[in-house]
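One structure, as structure tokens, below. Some questions next.
Rather than the whole complex, this shows some of its chains in their spots.
Letters are used for the chains, namely A, B, C and D, taken in the order the chains are written, and counting of residues starts over at 1 for each.
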Amino acid sequence: MESSTTTKSSVLPSGGGAMLMDPSDTVILLLDHQSGLFQTVKDIPVADLRRNVEMIARLATLLNIPVITTASEPNGTNGPLMPEIHELAPHAVYVPRKGEVNAWDNDDFVAQVKSTGRKTLLMAGVWTSVCVMFPALDARATGYEVYAVVDASGDPSEMASRVSLARFVQGGVKPTTTNSILSELHRTWARPEAADLAQLYGLVAPNYAAVIESYVRARQAAKAPG
Amino acid sequence: MESSTTTKSSVLPSGGGAMLMDPSDTVILLLDHQSGLFQTVKDIPVADLRRNVEMIARLATLLNIPVITTASEPNGTNGPLMPEIHELAPHAVYVPRKGEVNAWDNDDFVAQVKSTGRKTLLMAGVWTSVCVMFPALDARATGYEVYAVVDASGDPSEMASRVSLARFVQGGVKPTTTNSILSELHRTWARPEAADLAQLYGLVAPNYAAVIESYVRARQAAKAPG
Amino acid sequence: MESSTTTKSSVLPSGGGAMLMDPSDTVILLLDHQSGLFQTVKDIPVADLRRNVEMIARLATLLNIPVITTASEPNGTNGPLMPEIHELAPHAVYVPRKGEVNAWDNDDFVAQVKSTGRKTLLMAGVWTSVCVMFPALDARATGYEVYAVVDASGDPSEMASRVSLARFVQGGVKPTTTNSILSELHRTWARPEAADLAQLYGLVAPNYAAVIESYVRARQAAKAPG
Amino acid sequence: MESSTTTKSSVLPSGGGAMLMDPSDTVILLLDHQSGLFQTVKDIPVADLRRNVEMIARLATLLNIPVITTASEPNGTNGPLMPEIHELAPHAVYVPRKGEVNAWDNDDFVAQVKSTGRKTLLMAGVWTSVCVMFPALDARATGYEVYAVVDASGDPSEMASRVSLARFVQGGVKPTTTNSILSELHRTWARPEAADLAQLYGLVAPNYAAVIESYVRARQAAKAPG
């Protein structure tokens, strides 16, 4: 997995705020998005969860951001990883685990993260309160800047979801959502990938796809001879 | 639009209940699924609404059931029809209107319905309380058997949605949902289209797609040598 | 209050469904929309309720449909009628009551309804379960065709709201919503009032106002020289 | 329990609608409002439920309407009847049962109802789907006019609550709510009990109590010298 060649200085606006995520320093960790675990998710509809993860995979490919996936026992009850991730982000690297619930307990996984040389971790997974929370807290304690994408993750109850949000904040992890990371990595329309990025907004906000459809038709109708 | 050659006697189980929809007597009417109107729908997320309509289009193609679409002013503020319908059901016939809010007020539309020779109408549209309700009540008064697919339709509030349901029942229209019409038209797994139909269940119940993924992997793992 | 001169035959589409409301036979009854009672409404936000009633007043004026208002003790705790009604529908007739909770118990009110010669009553009020329900049931028993506009009305709990809906159906009253009566009376865009009617859709579905704004701007931008 | 001497002709408005409840023909049945059963109610907060029952007891006393109570095993796990009923409606008659779940299965209870000579039954109880539903269906089958006050009753889930409402309608029982029966029995402000009735509205709609407080203070302030 080679580091992205997109550097902050070349793409980001010159006045770029220091508080925001730097895509050239970011690696995406997708943890245990498995079909069996999906059945237990109760804080987001599984169709929305998968569409959000699909968006992240597409975004990573478009902006050349490294992706690392992992799964707990894909031949067991937890089931296989959702196939969309590796289909849409063929550059993603899969790291098998040896039974550890917490991916950060797996040396291979941590080594893969370190090999990217990046210090900003963007994590999502199922369950939020476990598969995201544990490595997020550990990585944060190690000094990484950690973002948890809560709507590309899932928890087994609304109550667990609220608790996860509170515990992220308490532990110094930055909670975020899929639409927000799209915009935060997107950063400006004055870039070559703008047209492709525009399509992704219809995934994080399905009404936006209809906004585009109406807009295109209105322009066509306006320009039609008559 | 030629009538389906699938007859009830040939496919349906011999003990088939008289109460259920007969696919060979059914025509599907998709009314005003337009991008501008989608923004006003508040009783179902627009992504779910579109996925349900997509399922109906696929099902109609698979089972060779006629589809008639219509739209109010697609060059105006209401916007274009969602393109998935005619892409997935290329046999669908589009009937433009002349300003009538109620499709049943349009002679061409009614004529197109009559030309199918079928007496069971399966309707969906936006708004449920208007674009579905008005032709449904009129068609019912004319003697048709009418089903309203409420989750392939949309209303501007939860309250409107509840009222629509009550008014359908009051007017002799049968309310139903996308998953139910899939099963009602499907009727039996002992038919050639069974494998294709199975895929459609993942659209009406996204968790079911994950159920299939887990099942396939569990069988693969069980059969793997080792 | 003179009867509307708009007749069904002249405006409605020739194929007009017999099931739908005939504007030339309709009178609108607005019952006890009073500021004190508004505080007790819990099934719809008071801003939405007032906007829906405002739409009805505008629609009545635009289509020349008679409106009758009444209030219980406007100098008492129930407070004054919301002023928008008579401001926006200056042709509305106000009938004071003599203490009767049920407007149909008041002879003047019933006489005013009868004087219109119309047989279709479109009722809204606060509370739905009382101020609408009682005259609705009585009028229905007398032979009127009665519609209850539930989102231009209000009830003191969600439970009361659901019960009102059920009891309307049980009693032969047709429940409906503001967006639906707008469309049902509107009936066709091929009429002189079309442009004015279009504006009213932004009241029953506020997202539609934004749809129009986007549409107008998209057309302007498309036509701009460049 | 002597029948109320208030007759319809003497108090009700002369134009009184035939569809509404006649207080002189009504008896109130309060079924199993017991402290143990209250813990299982999930479709209404228990404080609201008790306040609604309290209102009914006060109303019955004020309008001299007979009340019959019953309980299943008050010395057992179901617990005692809420004491407010007999405190506020001292004329209420308590009928013990012999183990029957359905009060209508108890001969003493049915006899007590018959002894009133009244044909309109106003029922409330816990659970709605059992303690109200069963006698309501039986009484309706016997020819009584039956009203079920659903918010002076309670069911063990929201789903049960919705089902109860549907089944009441299906079985010819009229569902209603506490605020509605107050108004339906109240009927007109031109009666001697008006001032006492006004106080009861603050129980069925607590915001109304604050409306009254504001009104009284505004009048005092307006009349104050200065």
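To be clear about the criterion, a contact is a pair of C-beta atoms (placed from the backbone, for glycine too) under 8 Å apart; a residue touches a chain by one contact, two chains touch by 3 or more.
Just so it is clear, the model here is predicted, and its values are computed rather than measured.
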> Since all chains share one sequence and 4 are shown, how many copies form the whole assembly?
Replying inline: 8
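One rule holds in what follows: only the chains that are shown with their structure count from here on.
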> Which listed pair, A-B, B-C or A-C, shares over half of the residue-numbered contact pairs seen at C-D?
Replying inline: B-C
>> Going by the touch criterion at the top, tell me which pair is linked by more C-beta contacts: B-C or A-C.
In response: B-C
> What chain is the most remote from chain C, judged by the mean position of CA atoms in each chain?
Replying inline: A
> Just how far, in Å, is the C-alpha centre of chain B from the one of chain A?
Replying inline: 34
>> Can you compute the centre-to-centre distance for chain B and chain C, using the mean CA position of each chain? Integer Å is fine.
In response: 31
> What is the distance in Å between the mean C-alpha positions of chain A and chain C?
Replying inline: 48
> Which residues belonging to chain B are in contact with no fewer than two other chains?
Replying inline: 36, 39, 76-77, 79
> So what shape is it, when you link every pair of chains that touch: line, ring, star, complete or other?
Replying inline: other
>> Applying that definition of touch, give me each pair of chains that meets it.
In response: A-B, A-C, B-C, C-D
>> Under the stated contact criterion, what part of chain C meets chain D in this complex?
In response: 36, 39-40, 72-73, 76-77, 79, 98-102, 104-107, 110, 127, 129-130, 133-135, 137-138, 140-141, 155-157, 159-160, 162-163, 166-167, 169-171
>> Per the contact definition, I'd like the list of chain C residues that touch chain A in the complex.
In response: 211, 214-215, 218-223
>> Taking the touch rule as given, give the residues of chain B at its contact with chain A in the complex, in rising order.
In response: 35-36, 38-39, 45-48, 50-51, 74-77, 79-80, 82-83, 206-207, 210-211, 213-214, 217-218, 221, 224
